[in-house]
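Take a look at the following structure, please.
Note that one protein chain of the assembly has been removed; the remaining protein chains are unaltered in position.
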């Protein structure tokens, strides 16, 4: 089976064959021998790769797989040949002219620095979020017009919550 | 709401009223004030009863609820008035003349000491199970005829696996 | 004479998180009943389950709960507690709270309200120390009235100097001046900041000591005039005046300096008529001279390192002293052995300028084994609340010597798994392998000068290929499952169990 694993540092081609608990995995031409078993919980995996044992937690949401082990987390997007082509073109389609500004951590919205319709330059602070007594300015990295403001002052927001949507200036 | 909680030491009548997170619970006439919240996992509950906090895990299978907290485990069978009457009569129905002898712990079946059809007295060893290098004689507590032998020598059995079925002597 | 003292029967802990649990454990071991309080944001905090009782005290903001003196005292009285332990932070250094406890007939487990107040005002504290012969940093004799006076003092002691708020602390409202031209404006700004932060515009001047080490001395003092020291702690690994790593003994002190700084701390405690556990903080300059900085009139976050080398339970001693017992140790009984280090685990992202990283903790696996101590309160499924301090755990190790303690800390950090939020664990792993730290060559500028967020990348415990393999295997198994009837559990899982059983 051939898969493509996309990570922030790039895409890797993965050839994987299964024989019982043993998987032969070739990543970008380099071969690994893996023994995988369920361990402890529904998402827990004990993985021995080339005689080294790792306790891994694998959580999949849609195409994204979050792999955590030893306190480190990797987000891996797995696609087969077909999905990869489809996914690529779909991504192209959704690449419209808006930019969502998300909360980098959970916190309380202390103030909203922009108004709907306002034109903003890159670097303009849009929202201030307080977490653990520290105030954090959330700025837009793109310039454009504020299309939506999705939060109110005093709201508690989760990480990755979309705060403000910016419509990019026509290039 | 009125419930009946059956435990090995007897049945308790439970009157329970809910108001938000607060539950007023009257057990056999004694009143408790409880605050319950989900905590950590799908079966984890944080319970404050009369200002004392307990971390509880509640797992329900059919009518049986296993409640574990601080390393202690209680099996509680909860029924409402209707189920209680139905349950009682159903229990009566299944009260036929067989006795299942179950493995008290997981282990390896070392030997089977009886044969099918054999007449046994109470206290007769039926199976020997080895666990952690200790051999444990499993004896029947009732007298009767061996109707089924469900294991073979060398089998690994889980706890509560039925090893042998005895048909009781007619009283 | 006073009647023979008795231990308290019941104590309220006016705090949350790991320090509340630390105190509950001590109370439990002493056979003393305990009462926890919690804000609405802390209904699911684990500290509740370590106490015999748990009582709500209001909404999440600390001002309406953990800082609300009336509410806490009301719970203490209602539950018939005899004493209150404040932990650290929140009301621990509030002389108003200490006084309110006394007025309500409760024992405040800490120094008197008067000591707290005297030490809380930096100029007053400095004067008391100077008068008692404790070395203080050259500077103004108390508050400076105006810019002209500031200019004169600065000229006398020599630049660089520092402007500080008398009522301040923790680095807030401080300002470094390198030349006379800056003074006038800086003085005005500093006053207005001090006013807005602390409600008091009073400013004083001190000589600015460049790249000092932060050394503090733990002391214990009882009602009978006995004061002993439990050795020093090295707390120079800081970021924005926030300690991150503490250890004892300090690699910077020789035996003679150690004795001198510890005995000075006892002198300072006596000058302040100090009672209970406390910490005298000093700055150590590059010549080996040290200057009084302040007295922390409470239990410190980093008290465990002292406990591990001395064998003395500081929290139990706080409670015994507050109960009216005389100290069970003389100075000659204190013989620190080996070396101990603490790493503070914050829910902060060291790769991203230590930005808070909150959210739900998915999984926790604490380090264990020989000479590793963990003080923590988080668990898998716990949402770290946004309202309070981001300290989620402390790891403390002990070793025969500093090298062994560091090696053990590296091992412990390698075992530590906290998933769902970013933590300072990778930062600490970097420090434990950093040549400068390992050789003891560092000061308070260490992190700013040497640590780059991406330095932690080099200490990835698990290469990304493992994640690729795990995700790929998971994908293979999902696709295998997809062609089987719905409701079937994970196939590789079932297989694993069947095969395990058949062998």
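As written, the chain order gives the labels A, B and C, with residue 1 at the start of each chain.
Convention: a residue touches a chain if its C-beta (ideal position, glycine included) is under 8 Å from a C-beta of that chain, and two chains touch if they have at least 3 such contacts.
Nothing here was measured: the structure is a model prediction, and the numbers come from that model.
Touch, as defined at the top, links the missing chain to these shown chains in the whole complex: A, B, C. Of the listed positions C:10, C:25 or C:267, the one in contact with the omitted chain in the full complex is C:25. Touch with the hidden chain on the side of subunit C covers residues 21-22, 25-26, 28-31, 40-41, 43, 50, 59-60, 304, 307, 311-313, 337-338, 366, 368-376, 383, 398, 400, 404, 407-408, 410-411, 414-415, 500, 503.
Although one chain is not displayed, its contacts with subunit A can still be listed: residues 35, 37, 39-41, 44, 46, 48, 51-55, 156. By the touch criterion stated above, the residues of subunit B touching the omitted chain are 1, 3, 5, 7, 9, 12, 14, 16, 18, 20-21, 23, 25, 27, 30, 32, 34, 36-38, 42, 45, 47, 49, 54, 56-58, 60, 65, 67-74, 76, 78, 104-108, 130-134, 136, 156, 158-159.
To be clear about the criterion, only the chains that are shown with their structure count from here on.
Ranking B-C and A-C by contacting C-beta pairs places A-C first. Taking the mean of the C-alpha atoms as each chain's centre, subunit A and subunit B sit 45 Å apart. Inter-chain centre distance (subunit B to subunit C, centres taken as mean C-alpha positions): 48 Å.
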